[in-house]
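A single protein chain has been omitted from the complex, and every remaining protein chain is retained in its original position.
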Amino acid sequence: MAQFVMEFERPLVDLEEKLQELKRLDLAADLELGEEIKELEAEIEQLRVTLYQALSPWERVQVARHPGRPKTQDYVEALCSEVVELNGDRLYGDDEAIFAGLATIAGHRCMVIGHRKGKSTKENIRRNFGSPHPEGLRKARRAMLMAEKFGLPVVTFVDTQGAYPGVEAEERGQAWAIAENLATLSALRVPIVAVGIGEGGSGGALAIGFGDRLIMLENAYYSVISPEACASILYKDAGRAPETASCLRMTAEDLVGLGIADEIIAEPLGGAHRDPSAVFAAVERAVIAALSELCVQDADALVERRFERLSAIGVYAEGE
Amino acid sequence: MAQFVMEFERPLVDLEEKLQELKRLDLAADLELGEEIKELEAEIEQLRVTLYQALSPWERVQVARHPGRPKTQDYVEALCSEVVELNGDRLYGDDEAIFAGLATIAGHRCMVIGHRKGKSTKENIRRNFGSPHPEGLRKARRAMLMAEKFGLPVVTFVDTQGAYPGVEAEERGQAWAIAENLATLSALRVPIVAVGIGEGGSGGALAIGFGDRLIMLENAYYSVISPEACASILYKDAGRAPETASCLRMTAEDLVGLGIADEIIAEPLGGAHRDPSAVFAAVERAVIAALSELCVQDADALVERRFERLSAIGVYAEGE
Amino acid sequence: MPISDWFKAREGRRYTVASAEKSADLPDGVWLKCPSCKHTIYQGVLEENVYVCPHCAHHFELYAHARVLSLADEGTFEETESTLSSLDPLRFSANKPYTESLASAKDKTGMAEAVVTGRALLGGHPVVLGAMDFRFVGASMGSAVGEKIARAFALAEAERRGLVLVIASGGARMQEGMLSLMQMAKTSAAAERLSRARVPYISILTNPTYGGVTASFPVLADIILAEPGALIGFTGPRVIEQTIRQSLPKGFQTAEFLEEHGMIDEVVPRTELASTVARVLDYLSGPEVPLAATGAACRVPASTGGDE
Partner (left out) sequence: MPISDWFKAREGRRYTVASAEKSADLPDGVWLKCPSCKHTIYQGVLEENVYVCPHCAHHFELYAHARVLSLADEGTFEETESTLSSLDPLRFSANKPYTESLASAKDKTGMAEAVVTGRALLGGHPVVLGAMDFRFVGASMGSAVGEKIARAFALAEAERRGLVLVIASGGARMQEGMLSLMQMAKTSAAAERLSRARVPYISILTNPTYGGVTASFPVLADIILAEPGALIGFTGPRVIEQTIRQSLPKGFQTAEFLEEHGMIDEVVPRTELASTVARVLDYLSGPEVPLAATGAACRVPASTGGDE
C-alpha cells in the first residue's frame, strides 16, 4: 500500500521522493551525483527535525490517527506471549472493537484489554473502527473482574475515537456501561497500567483508560472531546479543529503537566509508524517497570493510592 | 366474565346451576321448594367434598392453572404496603413477566420478587404469560443483590410455566441468566422465603424459586418438566399428561415428602380462587412466621444452612 | 414556608427559582404561559405545584436551589461547600474565554457553581442532597462540580446519610479539557466507595442529562428515578443522526424510553418525587449500626415489627 502522507509532512515527502529519484539516477547512469545526494540528505534531515521535533497539537492528532500507526493487536503480537483471548460479555454479544485476553509480557502474567481498530476497511467495519458498544465495555469489565479474582495485573491499550454514538448503543446503556467500568477500575484490587497508544476519545477511552499509571506515547492524545466536535460547538466550524486542539490541552505533554499522565514514551521522528519495533520495545520497558513497582504493593494500599490519585485531580477555588 | 370451569368439576357445576335455577323459581313464583333446595344443597356439599378433597395430581395442575387463581400481583396488593417497584436489568430491558419491588409485609420490609402472569389476554401478551426472558431474570438478580446490600429479606412468588422458549431468549443467554440466579440465591446473605402459588415450571421457576423456606399452596405444583412435555417424550402423546403428572411427583405433598418443600398452605375447597382473601391471610401468616424465624439469625449461619440444605437434596447409592 | 419567602429571607443572594420565573420581577400575581399547552397560569399556583403545569403536567425547568427545597423537609436544608468554584486551569479561550462564561453564569444564577449540595432531612431521613443547575454553563462538570459531587459522596459516607442527587447536565465541561473528563472517573470512584459502605444513593435524572455526566455517578445509583419526558443519554441526538444518517425513533432517549430499555427504575412526576424518595429511604436507610456488627441477617429484626 502507498505510504499515507499527512498534510503537514508533504514538503518532507517531496524532498524524500526527489532523493529517491537522484539515487536511481546515480545507479542507473553511474553518474557522480554523490555530492548532490549528500546535500539533499542533509537538507532532508534538517527538515525532518524541524518538522517533527515540535509538532503542534493538531499535527500530533494526525500522527495519532495515522493508518499505519501500531494498533492494540500489534502491541499484543509484539509484547505478549501465551495469549488466551476472552470473548463476550455473557449478556448480549461479543464486540470486536474491544480486545480482552490473558497474556504474558516479559514473564508477567497479565490481563490485557484494548480498543481494537482495524487495519483495513473490511476489518474496520467488523471492529467498528475501534468504537465500542456497551457489550464491548462489559466484556472489558468481565476481564477486569477476572483479573481481580485471580490476582493478575491489568494492562490496557487505549486507542479509540470514542464510544460508538448509535441508537442501539444508547438502547443498551452506553452510559451505564461506561460508568460501571469507571467504578470497577477505581476499586479493582490489582494494579492497572494504562497506555495511550493513539487516540483517547472521551468516555469510550476512559472506560478502560486509567489506573495506577497512565503512560502516553509522545503523539498519542487524550481528550474530553474531539477537536473537530469542539470547533463545531464553539465556532460552528469543524475546520477550526487545529485551534481547539491546542486549547483543549490534549497532548501527552499536557497530560503530564495536568498531573493525569505519569510518563511519556518518545516516538521515532515522524511517529510510531516510522519504527514500530523501537516503540514496542520502549512500551514493553515502561509497562514492565510499572508492573514491577506495582505488583509487590499491598492491595489495600494500592487501591487507596489510586483513589487518592483520582480524588486529587481537579483545579478549583475555595472561599468567598 | 363467566366462571371458568375445569373439566373435572363439570358435574358439580351442573348441580350448582340447577340449584340456582331452583332458587330463582322459589323467589319468582313464591313456591315452597325449600325441601328440594335443601336436599340439593346437601348433595352439592357432599359432591364438593368428594370431588375436591382428593384431587389427583393432574386435577391439581388444572387448579394451579385456573385463570381466576390469585396471581403475584394479587398477593402484592393484598399483603404488601408501601410498594416501590423496581424496573429493568440495567443491561438490556425491562421484562414485565417478572415483578420486583421493595414492599412491606405486616411491618417487615422486604424485597418481593415474583412471576407475573396477566389476568386478560392483553395483559398476558404484555407479560408474556409470566414466562421470563433473560432480562427478567437479571432484573430479579439485581433485586436480590440490592436486598443483600441493604439487609432486606427476599420473598418470592413462584408462578410460571417456565422460562420463555424463544430465539431471542436463547440469544441473550437464558441458561446463563438462570444459572447466575441460582448461584446468587444460594449464597445471598439475607433470608429467602419462596412461595409456590401456582405453576412451578422448571428452570424458569427455580431461578427465583428456592431459598431458606419453600412454602407451597396445596394445589400449586413444581416440576422438572410439564406433564404434557413429559408425556410427549415418553408416549409421543401429550394427552397422557394425567399419567405423567402422577409419576413426576410434582404436588405440594410430594415436595414435602422429598424434603424440598417445608410447608403446605391449605386452600379452600375447589382452589384458591374460591376464596382468595382466606388464602392471602394464610400466606401472610406463613411468610411472617418464616421471616420472624429467619431474620434474627446470623447471616453466616443462614447461608451455611441454606448450602447444607441444598447439598442434602438427592437420593443415590454409594459402594459397589 | 413557600419557596419565594425562603428566598426573600436570604436577601443578598440572587437565587432564582425556576425557568418560568423569568417574569418574577413583575409584581406579585403575575400570569405565566405554559410553553406546552399554552394555558396561562397564575405564578403562585405554578409554584405550589413545584413548577408542573396543572393543565398538561409540563415540567418547567426547576433551578437547583428550588429543587433542593422541593425535596427537603421544610427548613432542614443546610448548604455545604457553597464557596467552591471553578478556576481556568487551561486558560481556555477559544471563541469566548472560559472566565467570561463563568462570570456570566455566576451573574445569571447567583450561584458559585453548577451544583448545590447540603445536608437535609427528607421524609425524616438525614440525607445529603444535591441538585445541578442547567443555566450554569449547561450544568457541565468541571473540576469544581466534580469536587463538590465527590465531597457529597464522602459526606454521605462519613455521616451514613442517604445521598439524593438531582441530575441535569449537558456533559463534561470542555473548557477544562482532560481535567473535566477525569471528573467522570473521580465521581464514579466516590460512588463506588459509598456503594461498598452500603449507604443508599438515589439519583433523579431530569431534562436534559447527557454526555460524560450521564456516563458516571448518576447511573451508579441504587435507585434511578427520572422525570416524565426528560431527555437522557450519552450521545446527543444530533450527533447520532449525523453518524447513522437516519432520523431517530420517536420518543428516543426519553425517560419512558429508558425505563422500557431497563435502564431506570421508575418515571416519577415531580409532584411525587419527594414522597417516592422518602419511601425508598424507608427501605434502604437502616439504623446506624452496620449490619456486620450485629451479625443478624436483616436490618429490621422480626421483633421490632418494622415501623420505626
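Residue numbering begins at 1 within each chain, and the chains themselves are lettered A, B and C in the order written.
Throughout what follows, a contact is a pair of C-beta atoms (placed from the backbone, for glycine too) under 8 Å apart; a residue touches a chain by one contact, two chains touch by 3 or more.
Treat the numbers as computed from the prediction; the structure is a model and nothing was measured.
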Displayed chains contacting the withheld chain: A, B
Option touching the unshown chain, where A:Leu55, A:Leu258 or A:Leu302 are the choices: A:Leu302
Candidates B:Glu199, B:Asp254 or B:Glu267 - the one touching the absent chain: B:Asp254
Touch with the omitted chain, as defined above, among A:Val76, A:Leu102 or A:Met144: A:Leu102
Absent chain, residues of chain B that touch it: 163, 165-167, 169-176, 178-180, 182-187, 202-203, 206-207, 210, 222-225, 229-231, 233-235, 243-244, 247-250, 254-255, 258, 260, 306-307, 310-311, 313-320
Touch residues of chain A, complete complex, unshown partner: 82, 84-95, 102, 104, 106-109, 135, 139, 146, 149-153, 189-191, 288, 291-300, 302
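Going forward, only the chains that are shown with their structure count from here on.
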Approximate Å spacing (C-alpha centroids) for the pair chain A, chain B: 55
Distance between chain centroids, defined by C-alpha means - chain A, chain C (Å): 35
For chain B paired with chain C, centre-to-centre distance based on mean C-alpha positions, whole Å: 41
Interface hub residues of chain C, defined as touching at least two other chains: 195, 219, 261-263
Residues of chain A engaged with two or more neighbouring chains: 172-173, 176
